[in-house]
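Partial complex: the chains shown occupy the same locations as in the complete assembly.
Each chain carries a letter (A, B, C and D) given by its place in the written order, and its residues are counted from 1.
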């Protein structure tokens, strides 16, 4: 049997691809075909395919956003044949909850992440600052401005600015959560005309203007990673998985100078943590379900983590999915950020993401199909503000108008 | 040529191409037209229902639509202007005798062979990136503040990238046309006392009119659907600064999976493209006696 | 006009032309150079031009990540296949337009071209559904069909303009000599139009090779050409300039080399009637 | 065998009638030349016969059979085009062999025929060249070779020599005449050239705006043109036409050819002054401004020493005078 596997072009996935020989050796009757695509292209490809029942893929890599929506559409095959040794209970609860419906797992997490602060210990030291383990936004803003030295190309803080619901909106939504903002009220009315959003956006824009790198409106995760790795950022708030890249001396010029802290808060009880996982799932229509499940079982198993550790070292193990990993002393030794990563993931609650009550689930996204469009549209509006094309107020107004329009069209707002 | 036999043969030989293209155009277009009157979101199967012109209302009242329309025109117009002017300049240059003409010609046409995706990636990351890009390094080397192309001047940057890709094409066509210019005509002008500038304005430019028309036509066809360059570099942003109609329809259909809305947008785009087509064909008809 | 160009003038022209040529080529050159750097050197500031540690590791890495040759072969098969299929349909059509022009010839041609102006995204979903139902998704045949259709108008136009330059008398002579339609096209028209056909073929191979929308959306693994290959490099994690450069170089090099080697043939027919 | 009969043939392009109803019979073995001003329909008529155009009405019989609806290949005719229309990608041998290949003749027979034709046309040493490597005259011969190997019922020539230079034209003219003499096949030949028409034709057909003005042998047309059009068309320089008083009332106009006007420096019928005199050495053409008559051209053999402004006298040979009525018909 041949399995077509659609994956995203992340380092962990690429590594899985390389290690897949171990799987095929154990299952000589199965061959694997990889379709590796950039995140957005991948999402578009697999969504089109599954929605039209095109049947081009047997295993999909999908995010925590898609899983509940697709499960509801009965597009995904229940993962009930992962085998006895799979130990689903070992999966981190906040991650697992998002992938489960009616007690059945519909997608298996390959790796998970939240957000945290990564910072340059050396620069902080030089500036006489100390990063607390759980900083506030006020501290972060102040420190960022102090650490900025544009003549030396050192920028106080690097944040996502590239438009996209999975790019700048992931960060800004998480930040907004910590400021007490929410996407929709209980009647699905967009909330961009509220104060918390205004605070969020003005803080974000002001910070980026004073202490951010140039061209921030086109910076996403990768761009910021590159900036941080080359020593251009004093702080970077982004995915926890980045920790293993910035601390890897093979890739990073500042590997030995990185410190970690929890995502900032604003004293309202929520931190700017998001929650995301890349998961493997099988289309409900697949005729190769058994083989596909055995692959998923292999790829998301504890044994796989050990395999990676053996072949590539513990630091390269895909993080954020299994409690047992964080209990492993080898891992803790190899990954100084392990503890903070776990805490960050636990800090995010997809079921209760915001300070005020909301009708939706999802931390930095809203788990409704319309969100991709709205999120990206709002992301565009905010990145326009970041590029200086419109003011913060204007951006919020645009976002509000756009979201109201779409929600009305989709029938949420009667 | 025109006998009953040959005319019958002509109909027969035309048929495959016409039928294929007609099918290629009509079948999907009919489906698109049908979808455009439905509430049809790929992510919500089973909710399809007839909603009349609602999709059109939403699409046409979307503020992004007019921005996109303007951007489309600016993009097409800008690239056309730059490639035609630049193409004439390059063609004139390549027509002159100098050492290594063959090699320079190879260098100049090279961008034409580069995939749009690749050229967008290369320009965005390796050249225009304000921190790690080469232009930034050069600017810093000169003691200047690096310019942030894609957020300060997003549309112009895209115009620049697309121009780079299409300049070779314009140059090649214009160069061929230039080389077809009867040397005696230039000599006659020279005898008539026309200097280099006069010869260019009065003889060479009018001679190139046809070629410029062709360049305009072919490039417009491709430029109307510029997509990869935008997707890779700016995703249509910041804001809607670089969203063209094609990208707007894309974002509806494939980011939001709103097939109904995307179809309505597609139909609007088809209508607009046809307006452009009619306009172009008029121009061609005059300039290109087919 | 052949008055002795003074060497000074020639020198100035040479400098100018080379500057322009190198400027046009620079992004490609820079990409190729970067592909031999390490990631750290790739973003070093100030950038080093030649004095860096040359390495092939990026190519090895790229090849390890995805099967370049599969994509390459797909690109070759799809672009050649679609071009040949297009020629098969277009040659007869262009013949009739060029040699038996009617009142509507021009309109037909313009209509054909106008089909190319339709935005592909507008019809992706219908096509996707049609392809799904006919089992053409992720098949080379399916991609060949689509690319044939989208490039057909260009092929017809190019052939038409080229055929039009061929004196009709020669075809009439063939007809007098007893050639039927098939012989007329096969033995007389085609051999005479070789430069035009070569040029059409090349241009369309290039266009098909670089076509990124349909190839990306209608292929998955089996039939994915180099456009899909490069799509997986658009932003992988971390430093990726050197790897991106290597992948880009690998994706672009074959067609660039083909284009360079055959540029004479390419240019010869590339006029679209711009030259009378 | 090679008789061609056109029966009330017409041809219109769209609304424009190019050939009004036209009857013409070309006997087997005849060498017929079509002449007429540019655009009068010579090529069109030839192409109608060849089958390259459909006639709008009327019938064409070739060799006794109705050929009106036959495609060109089945009419058994061969055509030599003004542009030669050689196949540039084939060698001379293959060019000549092409019609035979199309007729599915076997290879040995083809070779034999090609060799024979090449010998007749002096092309043997060029058989493996491409047309591009041949001179104009050689190309013309290849075109003829391609025509003769088919052994057609009739040959059609459309201004075959007009792209050649003067000296070559003379040679090829002789060659075609010889070919006609040796093959005896019907030939229809379109030309602009006076000399070709006069020297090659058994029968000249003078066309004007699609109509036949006169059919006859060259000398007949020269001596007895049936109207002013033919009179003016045949002969070079053109016949002088005199209208008005000088006609003496017997006719509307009289015509006299330059070679039939005697020139004298002291006496004659008409007196006039020389406006231009062209000295060719072998002949002198004198353009004389005659009062009350207009400009008359006269030819003197050899060198006739007059210049612009000189006074000369002209005397027509009375038996060479042509008289025309008001419609231009010869009386």
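Just so it is clear, a contact is a pair of C-beta atoms (placed from the backbone, for glycine too) under 8 Å apart; a residue touches a chain by one contact, two chains touch by 3 or more.
Note that the structure is a prediction, hence the values are computed from the model and not measured.
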Whole assembly, copy number of each distinct chain: A x1, B x1, C x1, D x2
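The working rule: only the chains that are shown with their structure count from here on.
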Distance between chain centroids, defined by C-alpha means - subunit A, subunit D (Å): 90
For subunit A paired with subunit C, centre-to-centre distance based on mean C-alpha positions, whole Å: 38
Residues of subunit C touching at least two other chains: 43, 125, 129, 172, 231, 233-234, 241
Subunit D: positions in contact with at least two other chains: 52, 71
Touching pairs - complete list by chain label: A-B, A-C, B-C, B-D, C-D
In the complex, subunit B residues that touch subunit D: 1-5
Contact footprint of subunit B on subunit A as seen in their complex: 40, 44, 47-48, 51-52, 69, 73, 153, 162-164, 213-218, 223, 226-227, 230, 232, 369-370, 372-373, 376-377, 379-381, 383-384, 386-390, 398, 401, 405, 409-410
Footprint of subunit C on subunit B - complex, ascending: 1-2, 6-7, 9-14, 16-18, 20-21, 24-25, 27-29, 31-32, 35, 42, 90, 93-94, 96-101, 103-119, 121-123, 125-127, 132, 134, 136-137, 140-141, 164, 167-168, 172-177, 180, 183, 186-187, 190, 210-211, 213-215, 217-218, 220-221, 224-225, 227-228, 232, 245-246, 249-250, 253-254, 259, 262-263, 265-267, 269-270, 273-274, 276-277, 281, 284-285, 288, 290
